[in-house]
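For this view, one protein chain was removed and the others were kept in their places.
== subunit A ==
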């Protein structure tokens, strides 16, 4: 069986980026939890910053560059998604949102997903419940209960960040192993369930 694949989307802007750092940690925790239960898994990093111009062009032309198409494919074909954004103005960053706006309706449906966010202080930590969860609920992704928020101070003192990351990683791994392997629904695959034959189309009419 081919290994399960996790797409790790991070929308950090700095270099180095604490958002990317959090995404890495969550990725490693998930891989560890999967390894602990004997699942063979791999992860691919989808870093949005270098795609910023491609994402903007995609919004205005509907035309994705090769690099952006590849990134979108990694996400919609993944067995699980880890999505991490910095908090801007009490929400996800525009870059993060714009990337997901370029993904078509239904393409994230049923994908096990773990959310995380970074911000200047813990006062922004509601971002996951007020902004991220509603969006992923709309996209019909299966989001795990824990969401890790890392404020600047969490990177210093023992704030329980490791424990929260490990818990969320475990939740994602458990969901991945509990659910059947997802197969991308390709509307161009005439043998697949997403294809609509003309007979079916007429039935609708």
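Please note the rule applied: contacts are C-beta pairs under 8 Å (C-beta built on N, C-alpha and C of every residue); 3 or more make two chains touch, one makes a residue touch a chain; residues count from 1.
The definition used in the following text is that contacts and distances are computed from a predicted model.
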> Considering the UniProt annotation of the chain absent from this complex, which name among "Peptide ABC transporter DppC", "Formate dehydrogenase iron-sulfur subunit", "Oxidoreductase" or "Probable sugar-binding periplasmic protein" applies?
Replying inline: "Oxidoreductase"
> Quick one: which of A:157, A:178 or A:202 touches the chain that's been left out?
Replying inline: A:202
> Which positions on subunit A touch the chain that was left off?
Replying inline: 56-57, 60-66, 69, 187-188, 190, 195-198, 201-202, 204-205
